[in-house]
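Every protein chain of the complex appears in place save one, which is left out.
Right, chain A next:
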Amino acid sequence: MSAADLLRRSAAELADALASGETTSVELTRASLDRIADVDGAVHAFLHVDAEGALAQAAASDARRAAGAPASALDGVPIAVKDVLATEGLPTTCGSRILEGWVPPYDATVVARLRAAGLPILGKTNMDEFAMGSSTEHSAYGPTHNPWDLDRIPGGSGGGSAAAVASFEAPLALGTDTGGSIRQPGAVTGTVGVKPTYGGVSRYGLVAMANSLDQVGPVTRTVLDSALLHEVIGGHDPLDSTSIDQPLPDLVAAARLGASGDMSGVRIGVIRELGGEGYQAGVQQRFDEAVRLLVAAGAEVVEVSCPSFVHALAAYYLIMPSEASSNLARFDAMRYGLRVIPEGVENPSAEEVMRATRDAGFGDEVKRRIILGTYALSSGYYDAYYGQAQKVRTLISRDFEAAFAQADVLVSPTAPTTAFRIGEKLDDPVAMYLNDIATIPANLAGVPGLSLPAGLAPEDGLPVGFQVLAPALADERLYRVGAALESLLEKEWGGPLLDRAPALEGARR
């Protein structure tokens, strides 16, 4: 089997090939590393590639297979990890100068679970600094480029993970989603991304942006692959107090059930507030077509209204920066990471070193959010900002409750537009923030969401994302509906959407 053929297979197919002895983990891992060497100069999905470590893990995986004792179904399938997750012995920068060179002494729980399940870790993927952004342009180490058009953004903050999967550098990746950082990159790169129920996947070792919103999730090319990876990383973790102490639903079974394409008896709610005005015509068109496909497959469609969603973005931009301003206080040059000694200061004090380090180590977007959050939490403003935002959050949860009384899942376009050009929205933070308008409500309410490709927008030929939302703890519904739509669409297209992405071999920037 050729390396090119291996690279284009899904993780589920690779797992089968490993199980049947058709390939080895070392062969797969080497193919991924070669692909990274070929195209990552143009894509820049990775901040750190650990070829040696990945190959050693692959060899260990092959030894387990040979001994007849694979650690999991995905044992031997390589994976890329977003650089916001702590990896023992591997640099973890969060896309920030302030953590340049920091090597954590411990693994995030999800990383430990990947290791336990035998997935070789290829490296760490690029991201907006501390996950703050929707384009990966806020990485201190340079932007990631969208494999569909290298002049465009791959979404953010997890643009690196999405681009790595979309460019066939890795079959699987981990992302994190605070306001859409898994789903929106999935939408604009034609890949699948899932934000699990809040508390469904451990946050231990995830460098927090906004603790009450952050969630780790799968970044893949197929819905089934996301389910497989979700089952590896999900489930209770005693190291995370917000982790839910219940077994995960059977996600893989739900994905396999959905793949039949039968949607009879499933009620789908189209969210009135997430569509129409402000949504690119081609995005809306592909979304509407997808809904019609679901109806044709037997789904019952209702329109639902979530009136509080119009306040979601405002509430999010108070809660997220508030939590972030506090989380980022620890980066003070005292214990780890960057330390900048201020120039022209005789015997600088600890305070002066902190100031100089934070000034040099944080980018503009991070500083903007620290300032916003510090202000929102200040005495005298707390009730008007943070307090009000929490009330909006409650209203949004109620909207979801009411909507889920009418429908099993809710659907919307994942992002209002296709990938914009690099640099296009850098000077207009609010325009950038608006790209997360459809993904943010799920984080505020803690419900799970999935994005899958719905086709290419006619006007620019770029991928459009379709979002499925389910009630908390009912993640299996995402996989059932997602897999059904995926199979219906691929029948229309005659194959995966990514088959239509440009080949990147020899691409140079």
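In the analysis below, contacts are C-beta pairs under 8 Å (C-beta built on N, C-alpha and C of every residue); 3 or more make two chains touch, one makes a residue touch a chain; residues count from 1.
In the analysis below, contacts and distances are computed from a predicted model.
Engineer: Which choice in "Bacillithiol biosynthesis deacetylase BshB2", "LLM class flavin-dependent oxidoreductase", "Aspartyl/glutamyl-tRNA(Asn/Gln) amidotransferase subunit B" or "ABC transporter permease subunit" gives the name that UniProt lists for the one chain left out?
Structural biologist: This omitted chain is identified in its UniProt record as "Aspartyl/glutamyl-tRNA(Asn/Gln) amidotransferase subunit B".
Engineer: For the full complex, which residue in A:354, A:422 or A:444 touches the chain that was left out?
Structural biologist: A:354
Engineer: Specify the residue from the set A:90, A:206, A:224 or A:409 that touches the hidden chain.
Structural biologist: Once the missing chain is taken into account, the touching residue is A:206.
Engineer: Which of A:285, A:374 or A:397 sits in contact with the chain that's absent?
Structural biologist: Of these options, the touching residue for the absent chain is A:374.
Engineer: Any idea which of A:4, A:310 or A:329 touches the chain not displayed?
Structural biologist: A:329
Engineer: For the full complex, which residue in A:242, A:305 or A:397 touches the chain that was left out?
Structural biologist: Touching the chain that is not displayed is residue A:242.
Engineer: Residues of chain A in contact with the chain that isn't shown?
Structural biologist: Chain A touches the chain not shown through residues 85-86, 92, 94, 99, 102, 104-106, 108, 203-208, 210-212, 238-242, 322-323, 325-326, 329-332, 334-336, 350-351, 354, 374, 377-379, 382, 386.
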